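A short write-up of the structure that comes next.
A protein chain is absent from this complex, but the other protein chains hold their places.
== chain A ==
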């Protein structure tokens, strides 16, 4: 759907660098953040917040708590930016890993599984602007993730999504799916390997 327009400009405005300097990617911004650049942090925030907040909210179900945890995560990103290691993955992956772990930790600390299940119904009440933005912005990336999830076996897909999106431990997933523990561990690993190949994730050390 969306591509940046070609850098073509009419001659009478050619003195102006329209899209001359491309927006920095998360890795570039994080390097600046590591040097204490608060403006770069603001730009990094804009770049990642819909997915950070979306992810936390999906795991926690509760918008108010999700806001709180999102704030903790972003401050953590600022605080520890100096320790991000580019050799171990992308900046966004690092940020989402922090976000996911914080969300899961919060779920385990504060909410029994039963509470969370009851909140599922409530969670679908989004504000209208959320829905609009979700609908448009997520489309491209969502399609790719969904396409790749569709390529998994049923058990692989359920094991991966129950753990990631609901924050269940592999033991809870085994209970929910009535599957043996070693099988669930294997399916999580196999499922992620297939997803990795489908999404083309690579880490070049």
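Brief remarks on what is shown
The rule is simple: a residue touches a chain if its C-beta (ideal position, glycine included) is under 8 Å from a C-beta of that chain, and two chains touch if they have at least 3 such contacts; residues count from 1.
Note that in this section contacts and distances are computed from a predicted model.
This figure omits one chain of the complex; the name its UniProt record holds, of "Acetolactate synthase small subunit", "Multiple sugar transport system permease protein", "Regulator of SigK" or "Lysophospholipid acyltransferase family protein", is "Regulator of SigK".
Interface residues of chain A facing the missing partner chain: 1-13, 16-23, 25-27, 34, 36, 38-39, 41-43, 45-55, 57-58, 66-67, 70-71, 74-75, 78-83, 85-90, 92-93, 96-97, 99-101, 104, 126-130, 132-138, 140-142, 144-146, 160-161, 163-165, 167-171, 173, 182, 184-193, 195-196, 199-205.
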